[in-house]
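One chain of protein is taken out of this complex; the other chains stay put.
And then chain A:
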Amino acid sequence: MTSTLTPPAESAPAAPAPAGKPSKDRSEFRRKLSRFDLKASPYFYVAPFFILFGLVGLFPLVYTFVVSLNDWNLLTGPGEWVGLDNFAAELTDPLFWNSLFNTFSIFLLSAIPQLIAAVVIAAVLDQNIRAKTFWRLSVILPYIVTPVAVTLIFSNIFGEQYGLVNNILTTIGLDPVMWKTETLPSHIAIAIMVNWRWTGYNALILLAAMQAVPKDIHESAALDGAGAVRRFFSITIPSIRPTMIFVIITATIGGLQIFTEPKLFNAASSIPGGPQRQYQTTVLYIWDLAFNRQEFGKASAVAWILFLIVVAFGLLNFWLSRRIASGENRAISKRRAKRLARYRTEQELELDRLSAIPGAPARTGASVPLERDADLTPEERDA
């Protein structure tokens, strides 16, 4: 780091210097400049990111909070300062809780089957199968399709009167399901869309984690007689736990912000999210508040509440992964301590055996051959 420092002025080559003073000034200036360079440059190099983050991340966050404190109409602009009234109003608004219920319902209906399926697919892909690349590419394929296209297709499939699913159901003599106007069916339909898109993506992430599990553990477990299922649950799953946490948390954050699928599931609906708000998720509710009801202040308040919920999940993630990490450390140090203890006992036994032999060095500990030199004091080494 110090190499950019200019040499001190005294040792500077006595170059032709008609007037000594300017030269001294210049070198003084250069020294200052280089000190400045040394101290400040790193901040300038990282500045673009932070300027961008401030503009597109931090500023909107703070501004949204400011908006949420006002009775702010989207078109006519800020009205009265109402403090936290918007938050209070929304926390008692049944439509807000309805949206939160829908969000979590769709999230659970999508995340749980999705993760189970992803783990199973990853486990299958982790086997020694033919045409690996083909299979891996196939599972990621739905992820490439834009969510809008996915939703339009599924929206058609789940049409109530002319949709494919209901056609099949009525053909085999079952009652058609009201996919777009009843709560649970609509949640299931949206969850299916989400799963179709994200299962393969998560499967690939889990697959990468599975491939990092050392094969020799599997082999030794197999030698000990553990079957494939036992090995999967006792070796694979515990080994990919950190990745699982990552996948769960990203799925949670994505799930809490679900918008496109419910928005376009019935695109022409006068209320976004179903005629009686059966699948109006929280983000959709924010959009509805801001752009249909012009309640910009309340929409901002809900946006902040959602932000806090997501942060809470982020902290949960942090806590969980720390617990797992420290749990692992604890396990490791325990194992190491045990091994060390065993090692020491063996040494003791060995020494006892040695000292029992006549002519052997007395058990002084000064010249225990098994100790590493580095652990000995110079005197001991000399001895």
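The definition used in the following text is that a residue touches a chain if its C-beta (ideal position, glycine included) is under 8 Å from a C-beta of that chain, and two chains touch if they have at least 3 such contacts; residues count from 1.
Quick note on the criterion: contacts and distances are computed from a predicted model.
Asker: Since a chain is absent, check the UniProt entry for it and pick the matching name: "3-isopropylmalate dehydratase large subunit", "Succinate dehydrogenase/fumarate reductase iron-sulfur subunit", "His-Xaa-Ser system radical SAM maturase HxsB" or "Extracellular solute-binding protein".
Answerer: Per the UniProt record, that chain is "Extracellular solute-binding protein".
Asker: Which candidate, A:P214, A:P275 or A:G314, sits in contact with the chain we can't see?
Answerer: The single option touching the absent chain is A:P275.
Asker: Out of A:L95, A:L169, A:I188 or A:L354, which is the one that touches the chain we can't see?
Answerer: A:L95
Asker: Which listed residue (A:P113, A:P142, A:G159 or A:G254) would be found touching the missing chain in the intact complex?
Answerer: The one listed residue touching the chain not shown is A:G159.
Asker: Where does chain A touch the missing chain, residue by residue?
Answerer: Residues in contact with the chain left out: 1, 3-4, 38, 41-42, 44-45, 47-48, 51-52, 55, 73-77, 93-95, 156, 159-162, 178, 180-181, 266-271, 275-277, 291-294, 296.
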